[in-house]
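For reference, the structure is listed below as structure tokens.
Heads up, one of the protein chains got dropped from this complex, but the rest are sitting where they should.
Now for subunit A:
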Amino acid sequence: MNYFPDEVLEHVFDFITSHKDRNSVSLVCKSWYKIEKYSRQRVFIGNCYSISPERLIARFPGLKSLTLKGKPHFADFNLVPDDWGGFLYPWIKAMARSRIGLEELRLKRMVVSDESLELLSKSFPNFKSLVLVSCEGFTTDGLAAVAANCRLLRELDLQENEVEDHRGHWLSCFPENCTSLVLLNFACLKGEINLASLERLVARSPNLKSLRLNRAVPFDTLQRLLMRAPQLVDLGTGSYVHDPYSEAYNKLKAAIQSCNSIRSLSGFLEVAPRCMSAVYPVCENLTFLNLSYAAGLQSIELTKLIQYCRKLQRLWILDCIGDKGLGVVASTCKELQELRVFPSDPFDAGNAAVTEEGLVLVSAGCPKLNSLLYFCQQMTNAALITVAKNCTNFIRFRLCILDPIKPDPVTNQPLDEGFGAIVRSCKGLKRLSLSGLLTDQVFYYIGMHAKQLEMLSIAFAGDSDKGMLYVLNGCKKLRKLEIRDCPFGDAALLEDMGKYETMRSLWMSSCEVTLGACKTLAKKMPSLNVEIINESEQTEFNLEDRQKVDKMYLYRTVVGHRKDAPEFVWLL
């Protein structure tokens, strides 16, 4: 029943960009499925083991833009051993062989080898954009291949990757006729940079909008770069250390003043506090400020800077800003939507400089706040209840009290009521991370009220299986659940096995789940991969069914067991 020729439908589908909507479109009827299949260009794969490269290519032969995520989230915190998996190479190999016209690749927590970067650079002549977030396994040699061979490269975005620096001249590998760069972010590289090559590259890139430098780029080079690229919208400084009374400093001040398009500022990886006044002119138009790596700035310098940032929408900062400093944020940044406060000293909880007071101040002053990541020394139920009243728009609420299982210091009660208030008040909450002393009661509240919740992170919380069951039963939209050091066991795991087919993944470590229960689950649910990470000397056959597993990771998949699992990962 098709009233329109295919081309018309295809044109209509072009306007449908969200993955969810396109998935729905493809379910309507066979001919819509076919048209959608061939016209689909952007694909998002949240777990690289849920499908194989070959199946992907067969399903969407017109693929141009691919997003892939590899390791589980807790790999960020050293809970997943190296060599667990998440290799890029098989994907590149398959796409190269099938002549996919890949243009964009966005990866998170994947293992990316130089070999795969080289193959990528040589196989896709229209390749335009490479974004690597929290990846590892490659060196500057791989970057050199991308620079040299991707003639149309527009974006090279390296965010927080561990890159082995071979000090090669990868920057010099961009050919002289490469003028297409729009985004260049190499802030995470540790080694030296050929400064002359960098200046020439920036000079011949008139479309460059975003530039984030690493620590090896000194102050005077920054000044010259800004002179050549006054059109920048996003700047990440490298080393920001200089004599504030020098000619070079005056030159930088002048250069910054001609950059009136800058809306996003980051870096200051090394910083001389007295030089910060040069950036004040930029502050009044900033929408994003990331000072979370600027360990050299004290609270007083931070607040001086923030006082100029009246249009700020996103702020990432270290906790040395203090509660008072957050008060300045609250009174200045009325447009604030996202706040991230990171610990400047993760291991010494006693020195953490922010408490519940800072958060309450921000919630009162910034009514548009919808996304929070807050590392603090302590939290009270009263504060959380106040925050819930002030800000009902939270989509992401991640609270980390540095001392685990710490109760409300005023009442010595668990923080159940505080988090309960948050989930009751913020009906659009999609992501939640809990901390502090918590009983099963908080999970009762979450199951009852957090109806839009998609991702939940739990640590050192709960009393019994009931806690986990409240969540599994109540949160219908749950996609990712990650749990560590909680007393949840087999009864909770096995109560509703079909639930896991509606989710992307479940992680449980240092809980009460036994090997036998995992085996049962794997046997009854062939659409799930149940993986055990075991780092002791015991083999699968020595461990008895009733013994507890240390780490379990399960995820839905359409391609069964993966073939690249290392020895310490048991596929049940």
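Quick note on the criterion: a residue touches a chain if its C-beta (ideal position, glycine included) is under 8 Å from a C-beta of that chain, and two chains touch if they have at least 3 such contacts; residues count from 1.
By our rule, contacts and distances are computed from a predicted model.
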item: Omitted chain (choose from "DNA repair protein RAD51 homolog 4", "Auxin-responsive protein", "Integrator complex subunit 11" or "Proteasome subunit alpha type") - UniProt protein name; value: "Auxin-responsive protein"
item: Options A:P407, A:G447 or A:G474, residue touching the unrepresented chain; value: A:P407
item: Per the touch definition above, residue among A:L269, A:V282, A:L506 or A:V569 touching the missing chain; value: A:L269
item: Residue touching the undisplayed chain, where the options are A:E54, A:E335, A:E357 or A:D485; value: A:D485
item: On subunit A, residues whose C-beta touches the chain left out of the figure; value: 74, 76-79, 134, 160-162, 188, 241-247, 269-275, 292-293, 295-296, 298, 342-350, 375, 400, 402-407, 412-414, 433, 437, 439, 457, 459-460, 463-465, 484-487, 489-492, 494, 509-512, 514, 516-517, 535-536, 538, 546-548, 550
